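Only a single protein chain was left out; the remaining protein chains are all shown in position.
A and B are the chain letters, set down in written order, and residue numbers restart from 1 in every chain.
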């Protein structure tokens, strides 16, 4: 069973419908050879797109794995993120706080560091990791254009932006780069459905931009429920899994996210290749509307109005 | 006294400023002849537009009344709604939950059933009843175009959509049907004033689209107050009614809604023709700004900032 392919937007990059998230790679305790094995086995399932960020510290170990096989880079689409300054990077020592920095200099510095750590010539998709309240949209757009012209980054997107923040940057980017932003990576799961009603998913659909979805499994709480709501969801997912003759509920969760109309792209987060195989079952799974709304109802605790 | 006429949008349908809501028709306990009498008496007051929905089960008894007078259909503008799948319609039996379905097939099926029950060749305005989180805007727009070209539906709108949901579908519909959506039917009353500040009324005005308003009387709580807030509103409405030499407060409530700048269209909901006559007094009533804001203040419990 393999995952199908799609475009993030009409002129955007081609990616896999499920994306491997490497945000905890540093804690996986793998040798470069083991990471390479994980990448290869994921590729066999059609998962060609990988998600990183400067602050995950995942680029270095990922790059060490890539270095073992010169042919593998071209088989992947690498998404990474910039714009967070972790505590300690500031010039004020102990007084420094984590903060965001989407200045041209910070973006350039982050991209150069990412390219270096990954050991690659280009990033497929660069995201602004968090909305920086001090973002100068025109400055960001101009830096994006430079990076594109330099061949260092092919496409651009954002993460965790509100609709108004997206609208602002999208306008500035489109003025310089015709295809504009190609994604907004947002949190979405049966435990966090706000994007259904706060306009984020509507906006992505209106712009023809595929949302990347992080934390679809709710940090694992759907599999190991710890309160009434997650238990209710677990039970509802279990029933749908049974109806679909599946022994695991993860594929139901991913299929539930893939059912969204706007070409949603769920991120996986597991280090275990057997869990990836389980998740990939979602690729062949179609939930009907009644099943989808049953999970919605389990999440909200009430019927639709 | 008769109700005036307006257009829902520049290229939209002509309708009456007050609209007869038949959502509880099935419980009115009327014979077809009695329903016909109610329709005729409403028409004499200028109320030509009627509101239905598949899930109200009001189309069948309404159609039975229309069947008694072959000339009456042409005197009416029929609004009806599709897109809700009540519990039991699902293929999963006892496990089924109420859900929304705005798929092309569901819209087609609902329209055909409505036409059949109403015994008419066409629907004037078809609304998507509730925002379906799984709505594919392009699929809906294409189905709308087919229904228009087939002569089955003349105009299209939505109900209970947020601003982002409206923006998404409006863009898709306008790409195929020049006049786009012609209304968003939303809840609005002195007891529920959120649309004043959540953008819904601003958006309708910006798009030149008349909002239809449901539950203007707050489910009757304005006439029979059951808490401090509804009592305060009742008293404020009573004072304005006195100032206008009216014995009832309903016309004040409808006039309050009609004062909104964006061509708002309140729905009535009564089965009693004498209450319709009372409501129609709103057509001749103009509230000044001070009276309007007095009711706003009674609702919020505080002065404007």
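Here is the rule we go by: a residue touches a chain if its C-beta (ideal position, glycine included) is under 8 Å from a C-beta of that chain, and two chains touch if they have at least 3 such contacts.
Note that the structure is predicted; figures quoted are calculated from it, not measured.
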Checklist entry - Thinking of the whole complex, not just what is shown, which of A:30, A:113 or A:168 touches the missing chain? => result A:168
Checklist outcome for this item: Across A:26, A:99 or A:229, the one contacting the chain not displayed is A:99
Checklist outcome for this item: Given B:48, B:203 or B:281, the correct residue touching the omitted chain is B:203
Item to check | Sole contact to the chain not displayed, among A:17, A:85 or A:117 | outcome: A:85
Item to check | Where the unshown chain meets subunit B, residue by residue | outcome: 163, 196-199, 201-203, 205-206, 239, 243, 259-261, 288-294, 296-297, 303-305
Next on the checklist: Which parts of subunit A face the unshown chain closely enough to count as touching?
Outcome noted: 84-85, 87, 90-92, 95-101, 103, 130, 132-137, 160, 162-165, 167-168, 171
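The working rule: only the chains that are shown with their structure count from here on.
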Item to check | Distance from subunit B to subunit A - Cα centre to Cα centre, in angstrom | outcome: 41
